[in-house]
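Structure in structure tokens, see below.
What you see is the complex with one protein chain gone and the rest in place.
In this document, chain identifiers A and B correspond to the written order of the chains, with residue numbering beginning at 1 in each.
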Amino acid sequence: MATKASRSAARLMMAPAVILLLGWMLVPLIMTLWFSFRKYLPLRGGDLGWTGFDNYVRFVSSSAFWPSVQTTLIIVGGVLLITVCFGVLLALLLDQPMWGQGVVRILVIAPFFVMPTVSALVWKNMFMDPTNGLFAHLFKFFGATPISWMSEASLPSIILIVSWQWLPFATLILLTAIQSLDSEQLEAAEMDGAPVLKRFWFIILPHLSRAMTVVILIQTIFLLSIFAEIFVTTGGAFGTRTLSYLIFQRVLESQNVGLGSAGGVYAIILANIVAIFLMRIVGKNLDA
Amino acid sequence: MSLRNALRAATAVSTITASGALAETITIATVNNGDMIRMQGYTDDFTAKTGHEVEWVTLEENVLRQRVTTDITTKGGQFDIMTIGMYETPIWGANGWLVPLDGLSAEYDADDILPAMRNGLSHDGTLYAAPFYGESSMIMYRTDLMEKAGMTMPDAPTWEFIREAAAAMTDRDNDINGICLRGKAGWGEGGAFITVTANSFGARWFDEDWTAQFDQPEWKEALTFFVDMMAESGPAGYATNGFNENLSLFQQGKCGMWIDATVAASFVTNPNDSTVADKVGFALAPNKDGVEKRANWLWAWALGIPAGTQKEDAAKQFIEWATSKDYIELVAAKEGWANVPPGARTSLYATAEYQEVPFAKMTLDSINAADPTNPTVKPVPYVGIQFVAIPEFAGIATEVSQEFSAVYAGQQSVDEALEKAQAITTEAMEAAGY
Partner (left out) sequence: MARAVTPKRKAINTALAWAVGLLIFFPILWTILTSFKTEAQAINDPPIFLFFDWTLENYAVVQERSNYMRFLWNSVIIAVGSTIIGIIIAVPAAWSMAFVPSRRTKDILLWMLSTKMLPAVGVLYPIYLLFIELGLLDSRAGLVIVLMLINLPIIVWMLYTYFKEIPGEILEAARMDGASLKEEILYVLTPMAIPGIASTVLLNIILAWNEAFWTLNLTAAQAAPLTAFIASYSSPEGLFYAKLSAASTMAIAPILILGWFSQKQLVRGLTFGAVK
């Protein structure tokens, strides 16, 4: 159906978006690459010349590097696991006939609208504070000793906060997918006496695979760069320093832009590895 | 763009003030603490006197620091006045990024600024930022609990006494912890506290050759002492407690002693916020018996003008207004002497009314006990007490304090943390080219 004319028209129409994104990607990327080979210390007079691969070697040989990669993967993996699992369950629940479905749906998606900074502040101060937090009161009520969330359970706390923000997104997409499931097929399976679990495993889950792919893909992109939640809660202490937080520390706290830029290059590499990995696993589901 | 400029020019011309100068709008970046917020409320007084308008950019401390540092190093020119601390001022001044604050008016009386503050905010004898308020650290303690424990707080106690008193005051069944101290990661939080503690045990960050000193016995002794004392008498989960958390614990009557910023004195003695307002005593920060340095830090929030601003004159006028004696009197008249910004001017401590404020004398004594040029017993190549005034310090100390906080949370041993601190510091100093 595509004629020559429409092909060139298509190219023309794609051009603005592609050129803009190319610029948006290339300009910072080239600048990052450039700085990563320079000794650039803003507080010591700025750009102090070439240093070869020093920044790269220093960044990767720092004792903080591998733990930060590990932390990044744990947070991304943990949040994905929680949001997808609970998202499926929640979507199944919300798909059931009930009274007040619209209101419940609103309640469930509300966290998605909350700014990350606000949600981190609210969780940290009003829920997880070991003295005045609601969890502390709850623990005391049941006779337990309140735990200091941000130090004793730092990673789970951050995963909890981030999951709370992204669960609505996962639920929404999975819900729309479930609603599109042919109910006759389900009913037929029910007639045949297929037990609930079997129906779930062989009919519902395969149907959801595409929606799950979308959830995982989009969330991974956002989760790899989460920042506000860590900045507000632990400031990178207690093993919560992700790769992007480490770069933040190098660039802004240590004021070493060269070193931070080298870290930025590593972060891009990591992101691409994760992306390729994801594509391998879930890409088949995505006939993009 | 040109239209906006034309408009701006038009409004400026139309509001020529009595003094004959053009009225301008200056942008000020500032921190969101109580004294600064209070000052924003009095902006009208400044506008009435000079005709200049003020745009405030109020940010939380960490965000502010990152924001103004980015702007000054790139010469972004977004602010006409920046609120900075004693750490930034000498470094930025040395780089020529701040307008020297000389030639201030006679009635401003720059010589009235407390000498310790003046020194800390100068580079090579030139003042680069004017202190809005200044602080040191001191002991705040509950007189009733001290009495109950059968002890008397000396004016200048030792760490050994503090530990003993803390243990005696601790009453976990009634939710009373003998001592509350900062354990929160961050160079300005727990990092600052453990550094002054280490100073008072005879430790230092660097020797004269800029070699990190965490492998020295003094650091181990200081850190071990701190951890043991907090385990005996500190609140649970103190590894995440910073200034705010401790303030709230103390105000709720859950601490026997609290060693922290002198400015906290006005919060803990304010009956509106504090349940223990009438039972607070003050003492000098402690030292280890035999070590001549006490755990006193020195800090000021100060106003500086970035070099290159177009509105230098208006900015100077603002600084003269905000850090003047008149401003202090304005606040005193409206809100009482206990609420004026402390620790900046000598004359304040000579005022009869202010001498009646219970914490005034101890605050001044604490500030005078701090010497940023000689922070430790042993010689050091740096200036600064709870910090080291080099550009790399904030990054290093934040990471080091994160290792220490992990000790406080029971996640690693003192030895492990010190070993990591030594490695982190050495690595970063190498990267900086020392």
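Convention: contacts are C-beta pairs under 8 Å (C-beta built on N, C-alpha and C of every residue); 3 or more make two chains touch, one makes a residue touch a chain.
Please read all numbers here as calculations on a predicted model, not as lab measurements.
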| remark: Among listed residues B:Ser248, B:Thr269, B:Thr351 or B:Ser401, the absent chain is touched only by B:Ser248
| query | Going by the touch rule given at the top, which residues of chain B touch the chain that is not shown? | reply | 1, 27, 29, 32-34, 37, 40, 55-61, 63, 66-67, 70-71, 74-79, 243-245, 247-248, 251-252, 263, 267, 273
| remark: Interface residues of chain A toward the undisplayed chain are 1-2, 6-7, 9-11, 13-14, 16-18, 20-21, 24-25, 27-29, 31-32, 35, 40, 42, 90, 93-94, 96-119, 121-123, 125-127, 132, 134, 137, 141, 164, 167-168, 172-173, 175-177, 179-180, 183, 187, 210-211, 214, 217-218, 221-222, 224-225, 227-228, 232, 243-244, 247-248, 251-252, 257, 260-261, 263-264, 267-268, 271-272, 275, 279, 288
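Keep this in mind: only the chains that are shown with their structure count from here on.
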| remark: chain A and chain B have mean C-alpha positions lying a whole-number Å distance apart equal to 37
| remark: Interface with chain B, chain A side, in the complex: residues 39, 41-46, 58, 62-64, 129-132, 145-148, 150-152, 231, 234-239, 241, 249-250, 252-256, 259
| List of chain B residues in touch with chain A within their complex | 62, 66, 69-70, 73-74, 91, 95, 184-186, 235-237, 239-240, 245, 248-249, 252, 254, 391-392, 394-396, 398-399, 401-402, 405-406, 408-409, 411, 420, 423-424, 427-428, 431-433
